[in-house]
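All protein chains of the complex are present and in place, except for one that has been dropped.
Order of writing sets the labels: A and B. Residues in every chain begin at 1.
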């Protein structure tokens, strides 16, 4: 079998990392690391981090060449070798991964692949890159430093902002817009028709979807996620929103800035989600309701009405061994009658007492 | 930045709309509208509608150039300006959106884009259009007026009926069929293998899926939805069915005419859903069961057995603030034992009474 070329090695001196990350270095600035790893899998070539105090026992035993810790764990870290001291080690780790990629990732040449089908009426910034076999239609606008991956489709009149990156096989529909520095993963479909029909004599009459999708800056959208175009106005995703894979955003939805929705979450039509909200995996919101800012929904929990107070909300049937579940689920169907029986018992008691 | 060309303006005279929609006009037939909007965002250039009586207060204050209302609200509407009177304003609105699109949408030329890869054994009607970089395999049949979007895949022996439109990046598998006037959105996969395996010594032996997928006329299928091919016979979607995004239809399923499934709904293998059924967002049906006609499933509700009686069925854990949910969920696990305790109390009472 042929040799698979590995990524070119990424190597940093600790002194350089301290400078770039704004962290204090304990140790030799010339020492290098070439890998990021968790505390227990790290070796001398790796840099690791401690963000969750429950992994503290792993810190002392870690073979990592360097560890990122908070000032609190400075001494423990220093006892075992080099350390970077940062106020927020997890944030420092996040930025470390960004440095890693910035160095390791090959720069993408600002060129349009000759196999791409680009309409003469499309507007590409000089620094935009378009991958092989992509299609860009009339009037689409591709920004400076923007990367359209291979086999993407950009519809007529759509715009993709500066430095936004689309992975392979993204569908970005006509007259939809995304701002700067976005990341859109493969299989995403932006701007399919919202699900709108008027019932008529047992059939469904299509309501054509005349709105678009408007996405802000710094938005990331996970693989195979769908954001439908609005019926009359636009579906809106504000700045800094993060959507995971296989998420469903129906027409006319509005998602406030910096909210994050985990995998398979779903938001029904015309619902408004505030800023800084989170939805855990598979959480949902029904249509035509409003969630305030800072509302958090637990895994698979469905908001069936508006929620005006910030906080964590949950609605999930607790898992159990199947035999126990069967008994409890069967009883659940009689729960209302059980309450009546309790009430009857209470009345009976009162009568006897009086 | 370059100018993004806007859609060519769509403008209608009210007299023309009244004629085409079969509605009665109160007002000047020469007055024009160039936008459809909701009652509260409409201005003088817009036409709006009132279908839900709870928006009645918005009617009187609306700045819309014209409103569509039922005969009941004729007087209120007439007091504020032009109106179209229709028996069913929502249906009238649906048809209005269709007029809008029919006028605004550029006609698609019946041509095969030179970059498409079309097998010599494929049969394309003279009026069919095939988008850039699509692949059409041997024996596929594309109907009159049918539009295959960019980057689609049409497998060998598949057929796509007259005037059906596939958006960009649809996969339509070998020997699968869809009728006339269908709409298939991007990312849809028709005809992947059903999930069938025979267990054997701790491993899974593949059951090859020999059936196809048969889809009727006037069916709409949302983005990234999957309909698997049958194991031996075909998976069947009857006329007029509407599927939203990210819906999963397993092998051998049969969905009756004019049923509608909202986003992320899922139907397991060999299940039969009647006609005129609806499944709300994320609803599901287990395998090998039957739903009668006119059965409606609430959001995230899962039918675990056949349902023979029309009606609305629900099974959804109510959401609550997390602290309350924790207490109730913990108690739920003891529900069966609580019932026993109530029974004991009742017996005890009876003993005392007797």
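Keep this in mind: a contact is a pair of C-beta atoms (placed from the backbone, for glycine too) under 8 Å apart; a residue touches a chain by one contact, two chains touch by 3 or more.
Not measured: the values here are computed from a predicted model.
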### Task
Using the touch definition up top, pick the residue from A:16, A:138 or A:220 that touches the left-out chain.
A:220
### Message
With the missing chain put back, one of B:36, B:69, B:112 or B:135 would touch it. Which one?
### Response
B:135
### Query
Which residues does chain B use to touch the chain missing from this display?
117, 121, 123, 133, 135, 138-139, 141, 143, 151, 153, 155, 157, 159, 169, 171, 173, 175, 187, 189, 192-193, 195-198, 200, 202-210, 224, 226, 228, 231-233, 246, 248, 250, 264, 266, 268, 284, 286-287, 297-298, 300-304, 311-318, 320, 324, 327-328, 330-332, 334-335, 338, 341-342, 345, 348
## Note on the structure
Contact residues on chain A toward the hidden chain run 1-2, 4-7, 36-38, 41, 88, 90-91, 93-95, 97-98, 100-101, 113, 115, 131-133, 149-151, 167-169, 183, 185-187, 218, 220, 222-224, 240, 242, 244-246, 258, 260, 262-264, 276, 280-282, 299-300, 316-322, 325-326, 329-330, 332-336, 338-339, 342, 345-346, 349
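Assume only the chains that are shown with their structure count from here on.
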### Message
Measuring centre to centre with CA averages, how many angstrom lie between chain A and chain B?
### Response
26
